[in-house]
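Note that one protein chain is taken out, while the other chains of the complex remain in position.
Up next, chain A:
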Amino acid sequence: MFDFLKQYYPVFVEGTAQTIIISIIGILIGILLGLIFVMMRLSKVRVFSYIARVYIAIVRGTPAMIQVMLIYYTLSKVLEVPQIQFLGSGLDRVIPGSIALGINSGAYTAEIFRSGIISIPNGQTEAGLSLGLSDRTTMFSIILPQAVRNILPALGNEFISLVKESSVLFYIGVQEVTAQALGVGGTLYDFVPPLIVAALIYFVLTFILSQLMQLLEKKMGRKYLQSN
């Protein structure tokens, strides 16, 4: 049933690499946007808070597929990306595609950060400020490290769903692993075996990712969360 792999495995390797790369870029942009938008969301300046709310509401309330297409078609008009081939797809698709993944993930990440930040007692902020630390230092050195520790499981879930959802880039022609599987299915006139291979690849990727997150959780938790 899986004999086709002998011939087609390089295609799957290429697709897997592409999936990993767009996921990593998406996660990084998502974290960055999440941080920016959570600061805006919690800001006392009304306009900032409002912009952040609107962004989060739009991203959460619309299909990822439409977001990706809209961002791709908009960006491809304003962004001059050379037509370089990269792992079977044009960079002019890979770059806007990963940015779109990041923009989507940023909204969820911002909400996760927010839940972590508001879970830290106000006394921590007050202790920092009373020592003469600035708002910024208090946020980045006192509050965020504790918040991140608390939200690691939720962040892990978000990263895992991003890896899986990165398959939406198929719609804009990025040859990630789902696209490659469908391509192979087309030539074989049988979609089931290549799709099973793709599913297994996603499973392995997300499994590894969740193990890494658990490792990080243990490492950060060991320091201070046990009671003695």
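By our rule, a contact is a pair of C-beta atoms (placed from the backbone, for glycine too) under 8 Å apart; a residue touches a chain by one contact, two chains touch by 3 or more; residues count from 1.
The definition used in the following text is that contacts and distances are computed from a predicted model.
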Worksheet item: Which listed name, "Helicase Helix-turn-helix domain-containing protein", "ABC transporter ATP-binding protein", "Cytochrome c" or "Protein SCO1/2", is the one UniProt assigns to the chain that has been left out?
Response: "ABC transporter ATP-binding protein"
Worksheet entry | Touch with the omitted chain, as defined above, among A:L28, A:V54, A:L131 or A:V192 | A:L131
Worksheet item: Touching the left-out chain: which of A:V59, A:I142 or A:I160?
Response: A:I142
Item to complete: Against the chain that's been left off, what residues of chain A make contact? List them.
Response: 121, 123-124, 126-135, 137, 141-142, 145-146, 149, 223-228
